[in-house]
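Would you mind keeping the following structure in view while I ask a few things?
Just one protein chain is left out here, and the rest sit where they should.
Our next item is chain A:
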Amino acid sequence: MLDPSFIVAQLPAVLGAAAVTAWIWAASAILGVAGGVGIALARRFGPRPVDLALKFSIEMVRGSPFLVQLFLLYYGGPYVGLSLDPVPAGLLALTVYGAAYYSEIIRGGFAAVPPGHVEAAACLGFTHAQTLLRVEIPEVAAVVLPALVNMTILLLKETAVLSVITVPELTMAISAIGSESYRFVEALFLLALFYWGLVEGCGVLGRFAEARLARFGVAAP
């Protein structure tokens, strides 16, 4: 049987770990989206070698498990002079992982802008930068938003992997409680509850943004 009083007793300790998960998640999502936008723009406007190098790197990231990338950075980093503490290492790995996926989503968004929308701006004398800012980016934002929200939720699930390099986040804190008290069921129940709460919060934000964009009738179905 689930013991509610045990769950309540653990709450204060777990809240601290939840805060760690939440901030690492939010930071890696924000930095990841920023990196994704940067990568997408560099691939679009940069010289061809840059495009190819980024394409190769993205395929490497997307083609391997996050756990492997995290180990490579944390344990392999010192061999190339990159010794990071668990939290910065985890944040960096998660940001790179997120940026790779986000950049592909954003690139797809740019491809979905009809060329005629860009031509209409060019005919009116918009510069490339003005067209990007006033026409392309708003259209891309509306089209990619649902996919970005999805990816951000996947990113939350990957934060659990950071426990293997001893980042004091939710999964690590709760498995510690579980193995000390042998109350694994309660601990896992608590864990699921917290992740569910975080995902719901993200979903609410996403739906709010989508509702605002839906006014234009450009949000993806």
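Note that in this section a residue touches a chain if its C-beta (ideal position, glycine included) is under 8 Å from a C-beta of that chain, and two chains touch if they have at least 3 such contacts; residues count from 1.
Here, contacts and distances are computed from a predicted model.
Chosen from "Acyl-CoA dehydrogenase family protein", "Molybdopterin-dependent oxidoreductase", "Amino acid ABC transporter ATP-binding protein" or "Tryptophan synthase alpha chain", the protein name that UniProt gives for the omitted chain reads "Amino acid ABC transporter ATP-binding protein".
Which of A:L11, A:A53, A:L82 or A:A122 touches the hidden chain is settled by the complete complex: it is A:A122. When the missing chain is restored to the complex, the residue among A:V135, A:V149 or A:A176 that touches it is A:V135. As for the chain not pictured, it touches chain A at residues 114, 116-117, 119-127, 130, 134-135, 138-139, 142, 213, 215-218.
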